[in-house]
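All protein chains but one are shown in place.
The first chain written gets the first letter, and so on, giving A, B, C, D and E; residue counts start at 1 in each chain.
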Amino acid sequence: MRISIIQPITSPIDLSSEELEGLCKNGITCSVVNLNTGPCSIESRTDKAFAVPGMIATAQQEVQNGADAIVIDCFGDPGLDVLREVVDIPVLGVAQTSMNICASLADTFGVVTILKESIPVIIDSVNAYGHKDRFVGCHAIDMRSLEIKGQVNEMANRLAEQALSLVRDKGAHSIILGCTGFIGCAGEIRKRLEHSGFDIPVVDPMPVTVFSAIPLLRMGLTQSKESYPRHRPKKTKGYKEFE
Amino acid sequence: MRISIIQPITSPIDLSSEELEGLCKNGITCSVVNLNTGPCSIESRTDKAFAVPGMIATAQQEVQNGADAIVIDCFGDPGLDVLREVVDIPVLGVAQTSMNICASLADTFGVVTILKESIPVIIDSVNAYGHKDRFVGCHAIDMRSLEIKGQVNEMANRLAEQALSLVRDKGAHSIILGCTGFIGCAGEIRKRLEHSGFDIPVVDPMPVTVFSAIPLLRMGLTQSKESYPRHRPKKTKGYKEFE
Amino acid sequence: MRISIIQPITSPIDLSSEELEGLCKNGITCSVVNLNTGPCSIESRTDKAFAVPGMIATAQQEVQNGADAIVIDCFGDPGLDVLREVVDIPVLGVAQTSMNICASLADTFGVVTILKESIPVIIDSVNAYGHKDRFVGCHAIDMRSLEIKGQVNEMANRLAEQALSLVRDKGAHSIILGCTGFIGCAGEIRKRLEHSGFDIPVVDPMPVTVFSAIPLLRMGLTQSKESYPRHRPKKTKGYKEFE
Amino acid sequence: MRISIIQPITSPIDLSSEELEGLCKNGITCSVVNLNTGPCSIESRTDKAFAVPGMIATAQQEVQNGADAIVIDCFGDPGLDVLREVVDIPVLGVAQTSMNICASLADTFGVVTILKESIPVIIDSVNAYGHKDRFVGCHAIDMRSLEIKGQVNEMANRLAEQALSLVRDKGAHSIILGCTGFIGCAGEIRKRLEHSGFDIPVVDPMPVTVFSAIPLLRMGLTQSKESYPRHRPKKTKGYKEFE
Amino acid sequence: MRISIIQPITSPIDLSSEELEGLCKNGITCSVVNLNTGPCSIESRTDKAFAVPGMIATAQQEVQNGADAIVIDCFGDPGLDVLREVVDIPVLGVAQTSMNICASLADTFGVVTILKESIPVIIDSVNAYGHKDRFVGCHAIDMRSLEIKGQVNEMANRLAEQALSLVRDKGAHSIILGCTGFIGCAGEIRKRLEHSGFDIPVVDPMPVTVFSAIPLLRMGLTQSKESYPRHRPKKTKGYKEFE
Partner (left out) sequence: MRISIIQPITSPIDLSSEELEGLCKNGITCSVVNLNTGPCSIESRTDKAFAVPGMIATAQQEVQNGADAIVIDCFGDPGLDVLREVVDIPVLGVAQTSMNICASLADTFGVVTILKESIPVIIDSVNAYGHKDRFVGCHAIDMRSLEIKGQVNEMANRLAEQALSLVRDKGAHSIILGCTGFIGCAGEIRKRLEHSGFDIPVVDPMPVTVFSAIPLLRMGLTQSKESYPRHRPKKTKGYKEFE
């Protein structure tokens, strides 16, 4: 089972080899690609919009290269609905998958993310996926997505603080790390919450989504063509990749 | 008050001078623009995605040219949330405006549109705008958006038939014409429904949205920056219009 | 387009000529009438009930006098559903219209009103119009409706304070002035919120509703007879105006 | 425990002495009053509006006469919220009580009523009382409220037919008789449904509401003053009963 | 009318003769039974599960002994749905009945209960009965169910404090005592809330449920067999009472 992890940005790939190795378990192999056309980072609806055309080209290429499933490596789930119209293999969004997992494990969830201005994107997802009644709120740590790699300790401190506030003050029974750049922090945040008396799941969105492809692939399941009808290709203007 | 009507496609403008004149009433003047970068028509989520980057460039240009409000001339409301992050003048979507007007005038509404494969786009809007409880369904007339101009009678017959089915069988108390290409047909459909015993509103989405800009402009209202935070410009790759 | 503004109280009309002039724009002329039968002010469900019979007589008279649309000049929307059964021209409620406009411009809204005891009336409207999920709360400034004209500064101070509390503590992304007696204050409240860092719409309900009649009248739209069936006149006892 | 049954119409009282006797059980005595000011029958929102002012006067009189609770004898629940602001004893609506009882006994309910034009009044109640998810629909038997007493067999046949349609075609798990004029028919309708294979409750709204006052009176419960603040009396004009 | 009050625990019966007498009013006689198979107290979902098999045996016995209705004497409503499949007489849950009564008397309600770990059971009920929109929260007084009889004053103090917090801070317009062990305290809590300025209903769940059987029995109503199909008896293993 080969899973293609599409990073919907044009900057170079930033998964460490150790992180990648951690994903290649239980019969899975993963490859990571990024975009020729698109934004350098995703922090708003506008950034998402700039990512999608390039993702279509990339996804079609990945299918030709034999990918069995696609995971979109950004908590905004850019292009999720679109790619499902364009390819037949399962396409998984990390926000949708994480929220569905929280819906199984807990009554409510809260999200910690990077910037206040990224919160509307996450609320759009909460509403679109039908989790409004479970969602207690989203708190930001006020760090930009391209900054966090260099300040891991500061990031963890702020994440733990905001997570605790969501749990203690807003009734979150589980926490989702709302940016794929937070990869690898879930264990630390979970330990700190437990230390404050809250024994709850903390979801690291990208890896949990990669492993969530296994039940789909094993059972031959993919998105419904009634909900995501096959897109009929048509002429576009101004896109180098599609000319 | 100058309203910029953005057609989110690259094909030449198709409003007749008579149609345009009908919009320039009650103190409004309108101009119509279309895209340099984008699809030739919009019938799916994928088409919508190809339209948005070009719409951003166009909207910014229209603001510089002195537009007071933007109306997006496509029932899929492509780029509605994105443009609201990018410009400060009010941006109106024709689906959102039509659904809100039906919510004022009737308990329920149904939508008639072009293709079965376009229905998921409309259901996305119904859900995003919070109208799930009022929406009774969407029926398609099975004509592509670029075909309808040449077959006005056939189109009206099919629209009336599907509208009547929504009213009679599904309990629609109002009807929305779910494609801006149906402009000018609402009166005829309304007359036929009345003839069948149903005296209900039929909403022509684009013109009603143009006039709905008046209360906003007159009162100095525009989208909330808390819901639509100002997008911070950043580098993109592969978009000619943004290089 | 002549719009009849019905004040659902028996006290003399209190719009200044300047306020009235501000409404007569974009092709609209307005006239203001009040009631022969009814209460002296509206602050509770009971007050609303005393207003409706007199409103029916007044609305029928206004239709005979050639009105093109009716706007009910009270944030309780008294008689809105009833008048829609009684006349064929569009009847607009200022609360319903304001809430629908906020639904277009922002994710959430809060309301500031006169008295704590008036809040249930507003919550009834929020629920009836389907805005429960967007409504963050209603705060009162503790001034009676007939007092506010004489204390404009105090009123503005209290409105700004309560609006800020709704935005900062409850997450309101837009504010509705929940009493038509607050006419003309929206700009001032908006400025103060912006000063506190919140760039959001503040809706003045009556004027925005008057201008919202334009899209309906221009497009020939009125309430659905399926949702508001024509009332069959019948004998009543004890109402002087109907004998 | 004396329960005052207010008939919100001006026509003479139409409960048979046998019907009244059936209500005076389990420690209850009942009295029936009707209005000096109001409509001759209630079939629309407009009729409801004409009833409420007269109901206020009548309710206040009944409290002075020592009533322990008020039951409003009309399925439109006219004046329910208003009387709760005006008197301190419990005020019960027959539609609200019946719907709450169905919510205890069954997953879903349907309503059979008199006229198609009365259905919006019932849907208003379903929504206001929070039963939208349980309500499968309302069917009318096309008889006016003042006609039904003379055509009991025809009425029962039509009620049974419409009730069966709601159960078989729309999934109703219980039935509410949606007009207090149908008093005494529930047993017959229930028998016929059972004969068709559906063993479900059929609710006769007025008597069940009278008996539902017992738990409230026995426990000293009445409407919350937070939800129904005490109305402050004020001057009204044009109402003979209040001058 | 004989009502069987089933205490879903194996410990001896703890209603005082005075409490029992207060229930035998308005034509009702009550008897109280407890279980041979089951837990010693109910504070979690697990406790509830241990109670249900024994409740089935007890309920069948009570029907044979001529009971007219069953009331389950525990705020967790254990076995409510199950007993409705097993017997034909009405089965009433005290949580469901209390919540429905609050839905009639107030816009919102809060619950005070024994332990923090019992709250999920109550939230399960709120959701299952469709009261999510009215429920403002549940506060615990941190006393175990078998402790409270010996510390009535302390219990009342803590209940009043938590009730006031739900009303003042969370907007509860009515309060439910969320443990049947709190029997007899409602009047005291209500008096204290009124003293703090809140004139609202406080519901004592078990007695109000007993009296709520009267309207059902008087009208011949019981649970719908469409919602609660008759259980077909089958072989079980390991249950002494069913061998």
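Following the convention adopted for this analysis, a residue touches a chain if its C-beta (ideal position, glycine included) is under 8 Å from a C-beta of that chain, and two chains touch if they have at least 3 such contacts.
What you see is a predicted model, and the numbers here were worked out from it, not measured in a lab.
Considering the complete complex, the chain that is not shown touches A, B, D, E. Of the listed residues A:T58, A:S145, A:S212 or A:T236, the one in contact with the hidden chain in the full complex is A:S212.
Touch with the chain omitted from the figure is made, among A:K48, A:H139 or A:H173, by A:H173. The set of subunit E residues touching the chain not shown comprises 10, 35-41, 43-50, 52-54, 56, 79, 81-82, 85-86, 116-117, 120, 124, 127-128, 227-232, 234-241.
Seen from subunit B, the chain kept out of the figure touches residues 120, 123, 132.
Residues 107, 133 of subunit D touch the missing chain (whole complex, contact as defined above).
Methods note: only the chains that are shown with their structure count from here on.
The set of chains touching subunit A and also touching subunit C is given as B, E.
Distance between chain centres (mean CA atoms), subunit D to subunit E: 28 Å. Separation between the centroids of subunit B and subunit D, computed from CA atoms only, is 44 Å.
With each centre defined as the average position of its C-alpha atoms, the distance from subunit A to subunit B rounds to 30 Å. Residue positions of subunit A touching 2 or more other chains: 120. If the chains shown are joined wherever they touch, the resulting network has some other arrangement, not a path, ring, star or complete graph. By the contact rule set out at the top, the touching chain pairs are A-B, A-C, A-E, B-C, B-D, C-D, C-E, D-E.
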